[in-house]
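So the structure is just underneath, and the comments pick up after that.
Every protein chain of the complex appears in place save one, which is left out.
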Amino acid sequence: MTTAGGTPLFLLEFGDIVISFTPYTTSLFILALVFTLLVIASRPERQLDIAFGTDAYMTKEISLSEMRFRRFMAIACGLASMGAVVTGDLFDFCLFTALVGICNVGIVAAVKSRHVQNAAYQYGLVALAATVLLFGGSAMVAATTGTLSLPILATGTLPAVPLAVKAFIVIGVMGEGMAPFYAAKAEMFRAPGAPYVIMCSLSSLLIFLRVIEVVVQL
Amino acid sequence: MIIQRISRFLSDFDNLMPLFAAACAVIAALAIISLPFAYYDDQLYPKSIDEKSPLDPYDRGGPPFSRAEIRLQYPNNSPTAGYVTAYLTPFSWFLANTTLHTGTTIVAHPGGILDEILYNTRGLDTVVETAILFIAFAIGSYIFRKGSR
Partner (left out) sequence: MIGQYYSWGLLVVLIAAVAGFAALAFEKDDLHRLLLIDLVEIPSLGFIALLGTDLAEALILPGLVVGIAELFALSQIYLVKEGLQDRPVRALRIEVVQRSPAPLVLSSILVVYGVILSGFTGGAIAALGLIFLFLAKDSADDLHLLELASGMSWVLWIAAFFVFMFLPEYWYAALMGAAIGILIKVVTKLALVGTMWGEQA
């Protein structure tokens, strides 16, 4: 039962889906857990607009309901990334990744600004397109190897997964986490509410680190 | 600088979708080139069709409250797998015994192989799936109410 992430320390068995805490996935899990707790505990920051050339500045008012909604989305995003890093089933991993994607969109979409909402819409389109690759990729893995369980795929006794299928899964995760788009992601940081927006970046980093481990053992 | 131009192109989020879609199209084209893929014959939950059974597309194998033979990933983790597959509600049991057309409505009745997979052996998938549904509806209704106020 040794996988690319090491020998499992602890297995949680839900029928066909076995959640495995290997040293690698456990460290990612703890990282996600710590940041989720931080989001729960932290108080939202307030953004200041400073008018250049004068002493004038103003605080942006953010409604309480918006903050509560975004905190809820950030916590959901943290839970989803915890699930995504420890799950031991390929299709389940894809579902958790899709959950991370929609939570990221939710964190940003609640902001009352036309510009930010436009960005959220575009990210949502990318995330939705990425589910096609994720589900398609995992279905093709099941067809070519006969299983979706990652520990069994890691044993190496099954036929190799075609390279294009691996690319499907990697590009799909990139689209959900918007990993290659950090340049454009700066737009998100213009959205007020720092502790919650951090969750967008952290979750995409975590699912990307996990998909490397997943694809290596396919 | 080429990097500067790429970065400027990427920073406009209107360009994200075309870029990602183009990448997807290239990957799918790559997959077409690398066809054929060998189908692995020893699949989980294989499909068997018995056209004479009144339960046709999902012939459940055995009377209710007995155990049907299914091929799952980890038999040790689901000791009662197979009971849900064989189960019929009294209503569908009545339909199956009187007509040959229970198959047309069979997915809607509790029990059967789909319920076995969705609730029991791969139950976590369905939990995550409903969580996605819940989050999407939360976003939709929050934005809807914010807009209507």
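Going by the order they are written in, the chains are A and B; count residues from 1 in each one.
Keep this in mind: a contact is a pair of C-beta atoms (placed from the backbone, for glycine too) under 8 Å apart; a residue touches a chain by one contact, two chains touch by 3 or more.
Only a predicted model underlies this, so the values are computations on that prediction, with no experimental measurement involved.
Enquirer: Out of A:28, A:86 or A:105, which residue would touch the omitted chain in the full complex?
Expert: Considering all chains, including the one not shown, the answer is A:105.
Enquirer: What residues on chain A make contact with the chain left out of this view?
Expert: 13-15, 91, 95, 98, 102, 105-106, 109, 114, 117-118, 120-121, 124-125, 127-129, 131-133, 135-136, 139-140, 142-143
Enquirer: Which residues does chain B use to touch the chain missing from this display?
Expert: Contact residues on chain B toward the absent chain are 17-19, 21-22, 24-25, 28-29, 31-32, 35-39, 41, 43-47, 58, 78-80, 83-84, 87, 89, 91, 105, 107-111, 113-115, 117-120, 122-130, 132-137, 139-141, 143-144, 146-148.
Here, only the chains that are shown with their structure count from here on.
Enquirer: Centre to centre, by mean C-alpha position, how many angstrom separate chain A and chain B?
Expert: 21
Enquirer: Would you mind writing out the residues of chain A in touch with chain B in their complex?
Expert: Of all residues in chain A, those touching chain B are 13-18, 65-66, 69, 72-73, 76, 80, 83, 87, 89, 91-92, 95-96, 98-99, 102-103, 105-106, 109-110, 112, 118-119, 122-123, 125-126, 129-130, 132-133, 140, 142-149, 152, 158-159, 162-165, 167-168, 171, 175, 181, 183-184, 186-187.
Enquirer: Spell out the part of chain B that touches chain A in their complex, as residue ranges.
Expert: So the residues of chain B touching chain A come out as 7, 10-14, 16-17, 20-21, 23-24, 27, 30-31, 33-34, 37-44, 72-74, 77-78, 81, 120-125, 128-129, 131-132, 135-136, 138-139, 142-143, 146.
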